[in-house]
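Following this message is one structure expressed as structure tokens.
All protein chains but one are shown at their positions in the complex.
Chain lettering (A and B) follows the sequence in which the chains are written, and residue indices restart at 1 in each chain.
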Amino acid sequence: MTTLAPAHPRIDWSGMVLALLLTLVIVGPLLVVATWAFTEVWRYPNIIPQQFGFRFWGQTLGRPDVWNALILSLRLSTVVTLLSALICLPAAYAFARMTFPGRDILFFSFLAGHAFPKFGLLVAIAAIFLQLDLIGTFWGVVLIQLVGTLMFMIWIPVAAFQAVDRRMEEAARDVGAGPLRVFWSITLPQAGPTIAAALLLSFVGTFYETEGAWLIGAPGIRTMPILMISYINNQMVIQYGAVLSVLLWVPSFIALMFARRIIGGGAFARGFGG
Amino acid sequence: MSEIVERAALPLAQTATSRRPIGLLLVAMPVLLVIWLVIWPAINAISRTVWRTDVNGNAGFDLSSYAFFFSDTYSLGNLAVTLWTTLVCAVLLLVISLPIALYLRFSRGRLPAYVQALAILPMFVPSIILAFAFIRVLGPNGMLDILLNALGLPKIRTPYLTPWGPVIGLVWDNTPLTVLILLSGLGGVANQAIEAARDVGANAIRVFWHIILPRISNSILVALSFSVLGIFSSFTLPYLLGPASPEMLGPFMQRTLRDVQDPIGAMTQAVVAFGFCILFGLFYVRSVARNRGNR
Partner (left out) sequence: MSVLNIAEVTKTFSGGTNAVDRFSLDVAGGELVCLLGPSGSGKSTLLRMVGGFEQPTGGRITIDGEDVTHLPPERRPTGMVFQSHALWTHMNVFKNVAFGLRLRRMPAKQIREKVEAVLELVGLAGYGDRMTTQLSGGQQQRVALARSLVLEPKILLLDEPFASLDQHLRERLRDEVRDIQQRLGITTLFVTHGQDEALSMADRIVVIANGRAEQIGRPDAVYRDPKTPFVAGFIGLMNLIEGEVKNGHFIRSEFTTPLPIADGPATLAIRPEALDLTASNAPTARVHRVTDYGSHGLVDLDLADGTRLKSTVANLDLFQAGQGVGLLPRAVAAYRENQQIYRS
């Protein structure tokens, strides 16, 4: 508990221990995966691979199922993000700037999805989709992903719109801007970065979502994560999964960079009730 | 859209009556989606499992699917392993996240920034990649075995495909949000409150117990609720890392629905999951709503 006195210029032992442990436990496994991706031969019990190389990149990228899954995942994420933006952004603006009956209760209704254990809810939805013949279809998966994006695609933009200083909008009205012009030139640019981050989260979240896609989409719809599942379960060549992991991690890394501003601001944790 | 914005920006008194329908109209789509895809499925699952049509075509109140669930040793075994996993994960998450959050709250500089970045990193690692990494490190002949072998030590008994597999994966996956929620709660503890306590002679443990803990108890409950809701019905990690039998409720429901093609059975399991989580769910929703409402 030396950390309680931050002014002391002594060595931060607890920090060093934490940093070391976290590096081992969190970075370590990812490094192992990355190493496998660039390995051609690695037989137990060698500590480092016998032969590095890009052979399996060519093989993985040459597989048609990888390309089909990638294109499907990108298509799915794009459709879900666009639909979600189309549905949620006007609603977020309404929640942030208008008054109407039932505003609060409707706003908090988006929490309903978080009151249930997630997979249980997915099963309940799947039971309905069974009757509607949406199982195994693209649009069935789109709908299930849409539910997942709803809450933060409403909540984050609402916070973004609310954070725009009303006086800024009034100042623009004052110098002669009409309401639409104010929205376009002032409100949107001010809220823009946060909304962009929400869109990105929605895209990446959909891209990696596994449970809904597996439950609703199988067997017809094979997204990247679902392809990964089959590689983990049935594929003898370890490198396929490793290459795919490294590939899959790229969009996530971009998301990490962009989402830092949201998470850094603490707004994210508060959004989760912290 | 111009209409919308125009009305929104006009002063209150003038438009109080005229803009009501527009606000409602704008939020109608997402609200309807929530009703159709969250609230209705939940109601539907409950009603279809208690109000069933028997072989003669007569509809009526019927709890036989629940009676089966609670008398079937396989189902009960799955439920037990689910409860055990959730409990162990919750305890481990707290034991791991609380020291990290405390350290981050009371430190400044580059090392804490590095620790924070690492603690949050798992949030951006898809669970599917995590599962793959787990197998490569802790699986048979994985990296850990390689290192132990190099040191001349015996191999570990791999947690892969044992109940500990999902536990390790789920804790890894849920640590970032737990840390963030706790950190957000710790933000509400004023430095001065701690300094005052130290001033009157409280040591670090007493400061933690009497000053910090009471202030963050709500955050701890929120963090626990959130992870319990996620872990209780988790699917991907138990499916990939856990044993085939007994299995957690997530994979069990999935198999019952898609492989056994028994929607009533799957919905029964879902409703049982709802039942076990209802308190955490309500508490979580209440906390988030209150948190939001206060601002």
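To be clear about the criterion, a contact is a pair of C-beta atoms (placed from the backbone, for glycine too) under 8 Å apart; a residue touches a chain by one contact, two chains touch by 3 or more.
Please read these numbers as outputs of a predicted model, since none were measured by experiment.
**Q** Which residue among A:T137, A:Q190, A:S230 or A:S252 touches the omitted chain?
**A** The one listed residue touching the chain not shown is A:Q190.
**Q** For the full complex, which residue in A:R55, A:R103 or A:R173 touches the chain that was left out?
**A** Of these options, the touching residue for the absent chain is A:R173.
**Q** Write the list of chain A residues that the hidden chain touches.
**A** 165, 167-168, 170-178, 181, 185-186, 189-190
The rule is short, and it goes like this: only the chains that are shown with their structure count from here on.
**Q** Round to the nearest whole Å and give the separation of the Cα centres of chain A and chain B.
**A** 16
**Q** Any idea which chain B residues touch chain A in the complex?
**A** 1-2, 4-10, 12, 16, 19-24, 26-27, 29-31, 33-35, 37-42, 44-45, 48, 99-100, 102-103, 106-109, 111-112, 114-115, 118-122, 124-137, 141-143, 145-147, 149-150, 172, 177, 180-185, 187, 194, 198, 204-205, 207-208, 219, 222-223, 225-226, 229-230, 232-236, 239-240, 249-250, 253-254, 257-258, 263, 266-267, 269-271, 273-274, 277, 281-282, 284-285, 287-289, 291-293
**Q** Looking at the complex, which residues from chain A come into contact with chain B?
**A** Per the stated touch rule, the residues are 1, 3-4, 6, 12, 14-16, 18-19, 22-23, 25-30, 32-33, 36, 44-47, 87-88, 90-91, 93-95, 97-104, 106, 108-121, 123-128, 130, 143-144, 146-147, 150, 154, 169, 173, 178-180, 182-183, 208, 210-211, 214-215, 218, 225, 228-229, 232-233, 238, 241-242, 245, 248-249, 252-253, 255-256, 259, 263, 266, 268-274.
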